[in-house]
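Rather than the whole complex, this shows some of its chains in their spots.
We just call them A and B in the order they show up, numbering each chain from 1.
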Amino acid sequence: MQQFLLYSPEVAAARAAGKAIVALESTIISHGMPYPQNVQMAREVEQIIRDAGAVPATIAIMDGKICIGLNEQQLELLGTSPDAMKVSRRDLPFVLAQRKLGATTVAATMICAELAGISVFVTGGIGGVHRGAETSFDISADLQELAHTSVAVVCAGVKSILDIGLTLEYLETYGVPVVSVGQRGFPAFFTRESGFNADFQLDTPAEQAAFIHTKWQLGLKGGVVVSNPVPAAEAMPKAEIDAITEQALQEADTQGITGKQVTPFLLSRIKQLTDGRSLATNIALVKNNARCGAALALAMHAHQN
Amino acid sequence: MQQFLLYSPEVAAARAAGKAIVALESTIISHGMPYPQNVQMAREVEQIIRDAGAVPATIAIMDGKICIGLNEQQLELLGTSPDAMKVSRRDLPFVLAQRKLGATTVAATMICAELAGISVFVTGGIGGVHRGAETSFDISADLQELAHTSVAVVCAGVKSILDIGLTLEYLETYGVPVVSVGQRGFPAFFTRESGFNADFQLDTPAEQAAFIHTKWQLGLKGGVVVSNPVPAAEAMPKAEIDAITEQALQEADTQGITGKQVTPFLLSRIKQLTDGRSLATNIALVKNNARCGAALALAMHAHQN
């Protein structure tokens, strides 16, 4: 499988020097934010990780290779290509075999990070159980990846357009630990509290790393959700985002939007209804996660060496 | 585990000569069609595979062994024994340890094919999420096998007595790729279209093989659904089969048929209500899949050598 991996010079040097590496996904660049904020955010997040003493590895699929680490032009390409494909587990062999341009979701980034020996991955929020999944069975492949693939995923929780309670039940059934940083509550992406608790509160990178390291040493494969709430100063007011989410859900219902169309519709409406403030919060939480993830990668690294 | 495998002389010779082999299931013989059409169909399907340059390996459990390749008498026995047991994953150790006669479902055939090193398996249709599974939790073990066992399953989609939409959602959650041949639409067994799309359209055996080979080279274990629509000339009219399915579902409801009894009742009523035309379509689609699977096995073989 190593023949599919192509390391950037920066990441190759980090591997040779035995430095801590942090994986980053790319659908947030291609599908999650408008240009040029997406590329600017990607660069700044990478720099935050460098400043913290670790090495960033943004992951994407190009020319039949899994690129571990992207250069300026590759980030630009991802940020501007309208036809970059959103790649989950089932899509990985397709984009590789057909040499298409692919941006990796949480699930696919976990797979590629594990292949590349990277144990910490920073993203905005993970996928989950969709509202209405009791009858639609619409459950993100990210959750099965967390059940099986051994990567720690630093995120700001799960967006409240999803069903957070059902997502936590699903993770419990599959034995995926959900850790919270600095609080016991499980955050809800735009806000610090979801009304649900994480399984464990582990505040320091050393505690988080000891937990994760112990899990894998036991032979318990699979991911760990490290949920890191958005900083209070940049969080959206819970009442406001809840009301906007409710409004967007009702609009989807009135306009007859169903199935696969619901999530993109909700995300787009929330962006409009918040006058772009949701985008600022999104960027802030990703940067905050980058700081958390870099510190965790350095702490994990101490265990591995 | 190799001690359980018994290869027929034809399959043993094919293995020694390094030929492409195609697995075939046996519940279609024991439980899927009446005698003597079942045995005749089995023979003709095997011959189609030989004519295409590959070697057929019909799989069944006999005398404490997993038989990979059956002779004339063994096919006859399976086609006429009223007590052949339908064997899924959970049943395999039982029929083997108790030396019973077992016909393998899609799930068990995948397991046995993988044990025997066979990567392509031809069947009629796969199991799926049953209508009403939101409350009954009745979901075929075939889907979990597709999630974990590395065999490409050539089929004509999923029978419309199942919930095709929920089946595709379930496969997406588990990262199982669904490929369609010659069209983007996912077929519905008796008809060419289900109203849902496959994930990818891959028309040539070379493209299909490159996709499957890439998946497994990446270390992404699990099956691939290669859905091959029934030829137009032999498909049933969609309106007719939908109406008949609806009628059968209502009869089941009126007659108080529930749980495990529903599927056999529906399949039997559909056969009656179509005056046996559903059987002709069933045989036609299996033969069509045999052609597709043999070509795929030859193309896969080129990758492996």
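Things worth noting here:
By our rule, contacts are C-beta pairs under 8 Å (C-beta built on N, C-alpha and C of every residue); 3 or more make two chains touch, one makes a residue touch a chain.
Keep in mind that what you see is a predicted model, and the values were worked out from it rather than measured.
Depicted are 2 of the identical subunits; the complete assembly encoded in this structure file consists of 3 such copies.
The working rule: only the chains that are shown with their structure count from here on.
Contacts from chain B toward chain A in the complex involve residues 129, 134, 147, 166, 169-178, 199-200, 207, 210-215, 217-220. Chain A makes touch with chain B in their complex at residues 1, 3-4, 88-94, 96-98, 107, 111, 115, 134-141, 143-145.
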